[in-house]
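All protein chains but one are shown in place.
Showing subunit A:
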Amino acid sequence: MIKIAVCMKQVPAYSEGDMDEKTGLMKRSGLETITNPYDLSALEAALRIKEEANATVDVFSMGPENAEAMIKDAYAYGVDKGYLLTDSRFGGADVLVTSYTLMQGILAVNKYDLIICGKQTTDGDTSQVSPALAKWLGLPNYQGVIKLLEISNDGMEIHQDLGEFIQVLKINYPCLISVNREGFVPRMPSFKGRLESKNKSVNEMSIDNLEDGDVNHYGIKGSTTKVKKIFPPKRTQAVEAQVLEGMDGAMEILSFLRKD
């Protein structure tokens, strides 16, 4: 039986949040939330393995209490167990501490064969949590995975998109993979799964459930980086476009350049 852990995050549905000037943290309260779309691809990869081989899929997420809804949503896709690392002392965590917290949570539950992460989140956008998590767990780490083949209880073949070429590797468990969206279009949550998820609970974990109980290793206290500023890009105003050809176009460009 392949034991799979998928890391998922709840993110704002739209990019309209404000930053707390003092702490540099996103003000998330009141914002509509969704599951990070990249993590849905990670979940899709895990579920395909579950369908092909004998596997269980557990989800881990670090977030506020209302992220429980995201894990319950994940049950509708076919997840077996969900764990929410939630504690006010986790707040304000940067990449280093987020990955450390996830590592602590994963190790507190089970020894997993395969950790699957999405490429990035739509709010943080760093793509750094998954390789950092692999480092904390002491696991080989494979980024940019777009295909999984020959899945067995010992390992599988992966295709990695390395930009200029596709690399094909045979890998063994335990390891961590980070998947790209294009390889794993998420399935839709099933109606049956959604009804069944009503009866399933989410396991909440705080610092007190982790082997390392030192609060200075978590949250904003443990973070070594601080966000200086978050702001949406300046929206350009609609302008009238003109189509000019030949000499008219050339003269217009010349006139524009001369203004400088």
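By definition in this document, a contact is a pair of C-beta atoms (placed from the backbone, for glycine too) under 8 Å apart; a residue touches a chain by one contact, two chains touch by 3 or more; residues count from 1.
The definition used in the following text is that contacts and distances are computed from a predicted model.
Asker: Which protein name, taken from UniProt, belongs to the chain you can't see among "Sodium:proton antiporter", "Sugar ABC transporter permease", "Sarcosine oxidase subunit alpha family protein" or "FAD-binding oxidoreductase"?
Answerer: "FAD-binding oxidoreductase"
Asker: Touching the absent chain in the whole complex: find that residue among A:Lys111, A:Lys198 or A:Lys228.
Answerer: Final answer for the missing-chain contact: A:Lys198.
Asker: To test your reading of the contact rule: which positions on subunit A touch the chain that is missing from view?
Answerer: So the residues of subunit A touching the missing chain come out as 13, 30, 32, 34, 37, 69, 73, 76, 181, 185-195, 198.
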